[in-house]
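Below is one structure, written out as structure tokens; comments come after it.
A single protein chain has been omitted from the complex, and every remaining protein chain is retained in its original position.
Labels run A, B and C following the written order; every chain starts at residue 1.
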Amino acid sequence: MTIDANIASARLRVAELHAELVRNELVVWTGGNVSERVVGGDLMVIKPSGVAYDDLGPEDMILCTLDGQVVPNSIGSHRNPSSDTAAHAYVYRNMPDVGGVVHTHSTYAVAWSALGIPIPCCITAMADEFGGPIPIGPFAVIGDDSIGRGIVDTLRGHRSRAVLMANHGPFTIGTDARDAVKAAVMVEDVAKAMYVARQLGDPDPIPQESIDRLFARYQGVYGQPDAHTDRSVPTS
Amino acid sequence: MTIDANIASARLRVAELHAELVRNELVVWTGGNVSERVVGGDLMVIKPSGVAYDDLGPEDMILCTLDGQVVPNSIGSHRNPSSDTAAHAYVYRNMPDVGGVVHTHSTYAVAWSALGIPIPCCITAMADEFGGPIPIGPFAVIGDDSIGRGIVDTLRGHRSRAVLMANHGPFTIGTDARDAVKAAVMVEDVAKAMYVARQLGDPDPIPQESIDRLFARYQGVYGQPDAHTDRSVPTS
Amino acid sequence: MTIDANIASARLRVAELHAELVRNELVVWTGGNVSERVVGGDLMVIKPSGVAYDDLGPEDMILCTLDGQVVPNSIGSHRNPSSDTAAHAYVYRNMPDVGGVVHTHSTYAVAWSALGIPIPCCITAMADEFGGPIPIGPFAVIGDDSIGRGIVDTLRGHRSRAVLMANHGPFTIGTDARDAVKAAVMVEDVAKAMYVARQLGDPDPIPQESIDRLFARYQGVYGQPDAHTDRSVPTS
Partner (left out) sequence: MTIDANIASARLRVAELHAELVRNELVVWTGGNVSERVVGGDLMVIKPSGVAYDDLGPEDMILCTLDGQVVPNSIGSHRNPSSDTAAHAYVYRNMPDVGGVVHTHSTYAVAWSALGIPIPCCITAMADEFGGPIPIGPFAVIGDDSIGRGIVDTLRGHRSRAVLMANHGPFTIGTDARDAVKAAVMVEDVAKAMYVARQLGDPDPIPQESIDRLFARYQGVYGQPDAHTDRSVPTS
């Protein structure tokens, strides 16, 4: 595909995946954002700032360089990109294998973030998906590279595709935008289940050896041989 | 625009925004109400009392003076306005910059109201949106000016656009009705996240200096240069 | 209207109101039931037992005497009525002003029922709607008159239209089926808000004098002069 086709398909996927944030109840009003790296170019596509989810079509997505600057005269370039663009761009510049980034303020993940303690790994779904606890990133205020750097410093070399930035909320990464959205869905799911478990008492951690086996198996054999099985965007 | 056109557009916006209360699960049955000040006149538009949300079109909204009296012979004037009309009207009379008021009994905000303690500011979304804790207003019983006065006395000069009236629930204000609805959505969102955080342990407050930076940035640069970006009502 | 017309209109209302139980998330699977007394006859209309909510039209409702017996050869009479029919019938026989009865297993109301302690009145919405705490009824096992008697003994002379039967769940009554459904919606709403409040700390009860004023006002002036304003069934 040409670079233009890759940009167009990233716009389409990113627009559709924003609907998944709504459907999975991870966002309210205009909060949250999804981005995807454009295959074959030092570019990314991200949501505009403060626009209602009902109004987000492919042509509303904004094309940016990996310095977080809007590409002049590109479709949608008259608008401001998400206020988290600098953080997404920092991740793409510093983690070359990352193809998608998602940020939400999903309730239970935000609550663990406010505590600043990692979500312990006591359920097999967490072992499958994240390979252990969900780590906490540093407290960082928007406006410079500190959020992006906190994400990268926490997730580089970590099994988890999700980090809870302290007092802020979850950022997730993935091989593409859909994979990062899945991580955002799953981190809220386990954040809620582990919250409930902790209220009920003192849940048993899963032994490390079992976590390792579950993570290895899930990353290896879950899903379909055709790598795109879990990639098709549901029509909502 | 003529005053009639302004009334008509306020009716339309207020009717559509009631659907947002439902969509964001802030209300049950006939509870909750949205009003908007009519541009260019000492008038407001508000929901009728005890009518099902499914039945609220623009022509069902009720035109009132800022004394809370129904304007005789106006469209819908055969019906009673919301039982909270006096409180809305008091706010418009005493806070000239307020263009919209919303009241709900959203669950988590009501729970904090029942405790009578402010929601502490431990998450960046609260700092962005409200600039600090959500304050508590006095206990006041419907039937005179005491609710309106409690709202105004608490919010005048405060950064927060939301107040939790003790043992009652949240009232929010905004530059227009949509802005007040956004505040109602966000106050429930942070009330729930901070509830969960408090159940998990003792969340860290955000330092005041960081709150100040976040609030200044969000009020200044979030969204789009066109001030109406966040104003377009989603089609539900 | 003739008695046949009254039966037909009760069937229609009761069928539509079952959809409200689903919409308000008060029931799962085939749980929950609504009934209405037929105006002008010692008859009631109630849901069949164990039928999916998607399949409940007016012709599926079952006509019973106030002894809880299916009226032979009436529409739908080949089916068993709700297993709670005896309890509904007992209420109609013993409380002549009651025109509608609703039973659900809504989550938060059930939880308070399992504790066997009344929901305290710490929020104005409870004072408005129920005039005080929600009372607990006795533990009673299905199969004789004990559930119906427990409801009547608890609610007769009580302001509340809702009772939490111990270890079981809420039953609500009303002037008609819609009024009882509203009470079922509101009891779950306040059960949840008061649960959250109690987890946060020790909520302040509203002084009795204020409860009395709120209840008197709400029963008197809320809604529209036309008594049927709040009676129109929303289209779902």
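We adopt the following convention: a residue touches a chain if its C-beta (ideal position, glycine included) is under 8 Å from a C-beta of that chain, and two chains touch if they have at least 3 such contacts.
Just so it is clear, the model here is predicted, and its values are computed rather than measured.
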Requested in this report: Considering the entire complex, write down the shown chains that touch the omitted one.
Outcome: A, C
Query - Touching residues on chain A - with respect to the absent chain - result: 24, 122-125, 182, 185-186, 189, 192-194, 196-197, 199-204, 206, 210, 213-214, 217-218, 221-225, 229-230, 232, 234-236
Query raised in the report: Since one chain has been left out of the picture, which residues of chain C touch it in the full complex?
Result: 28-31, 48-55, 79-80, 83, 105, 107-108, 110-117, 139, 141-143, 166-169, 195, 198-199
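Assume only the chains that are shown with their structure count from here on.
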Query raised in the report: Touching chain A and chain B alike: which chains?
Result: none
Report summary line: Chain-centre distance (mean CA atoms) for chain B and chain C, in whole Å, is 31
Query raised in the report: When the C-alpha atoms of chain A and chain C are each averaged to a single point, how far apart are the two points in Å?
Result: 44
Query raised in the report: Mind pulling the chain C residues that touch 2 or more other chains?
Result: none
